[in-house]
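First, the structure itself, so that you have it in front of you.
Rather than the whole complex, this shows some of its chains in their spots.
Note that the chains take the letters A and B in the order they are written out, and that residue 1 is the start of every chain.
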Amino acid sequence: MSRIEAKLSSLGVDLPDPPAPVAAYVPVRVVGDLAYVSGQIPMIRGKIMAKGPVPSIVSPEDAAQAARLCAINGLAALRQSLGDLDRIKGIVRLGVFVASDAGFTGQPAVANGASEFLVEIFGEAGRHVRAAVGSVSLPLGVTVEVEMTVECSQVP
Amino acid sequence: MSRIEAKLSSLGVDLPDPPAPVAAYVPVRVVGDLAYVSGQIPMIRGKIMAKGPVPSIVSPEDAAQAARLCAINGLAALRQSLGDLDRIKGIVRLGVFVASDAGFTGQPAVANGASEFLVEIFGEAGRHVRAAVGSVSLPLGVTVEVEMTVECSQVP
């Protein structure tokens, strides 16, 4: 078992099978030593776990958990694409979009759900830059969408 | 005529002259083997083809056509910058912002207008990662804005 998968297991995180790509886009695209990951949503086995804006429908705390789930789904997509999560040398950037009521300004705490999880798994290499913003509405009504860019070693 | 331009012609797509850069930004910037393209809007010869949010003003179907037009304008900008569209080795990433009424959750279908067009033109190399989100309002009132990152061969 790879080092990162062992770390995930020790935290009780079970990577789901990533959903099959729908439409014309793909979950991951690698160029040189960067892997780009499509915007991930808080979905488990086809079921959306957090729907609606913060805070009128979903609390900031639940939204942070949903952001963490987006990051987990991103790792699942990367495992499928890279073959081994140990090829990830570091997390570079997150784009975090939070479905927000007008006047909600706590997007950073929501995004921390993803950011802190990634540092927990990857340590210092997991520290990344981030843009967290509010969105009037998101695909399928999800509460949060997270896109990722990671640095990876090239296939030997 | 280049291979990609022939493909565009076969589909009846006529690349417009890209609008001259306004203000301090540029349509395309190349770093190494990546070309970054500014957010494109659904404009033809100075006229905006889709204005207002989805679905109250613009239908999802018309918004998807507008997203396709954004992608066409992105290719026009790339042709001007790269000299030849055959230098594009693949589409890496789209950022798709859809002007959305609160509660509209069909951004993926809108974004497919751009994504499917690019796969039609570039085949497998056109498959990309994507973040599609709702936006409360966009520049000049457009219905959709699409930014692109593409992989390209370096100038010989």
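Simple rule for what comes next: a contact is a pair of C-beta atoms (placed from the backbone, for glycine too) under 8 Å apart; a residue touches a chain by one contact, two chains touch by 3 or more.
Everything numeric in this text was worked out from a predicted model, so none of it was measured.
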| item | value |
| --- | --- |
| Number of identical chains forming the whole complex, with 2 shown | 3 |
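Please note the rule applied: only the chains that are shown with their structure count from here on.
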| item | value |
| --- | --- |
| Subunit B contact footprint on subunit A (complex, rising order) | 22-29, 31-32, 36-39, 53, 95, 97, 135-141, 145, 147 |
| Interfacial residue positions of subunit B with respect to subunit A in the complex | 32-34, 90, 92-94, 100-108, 111-112, 115-116, 118-119, 126-136, 149, 151 |
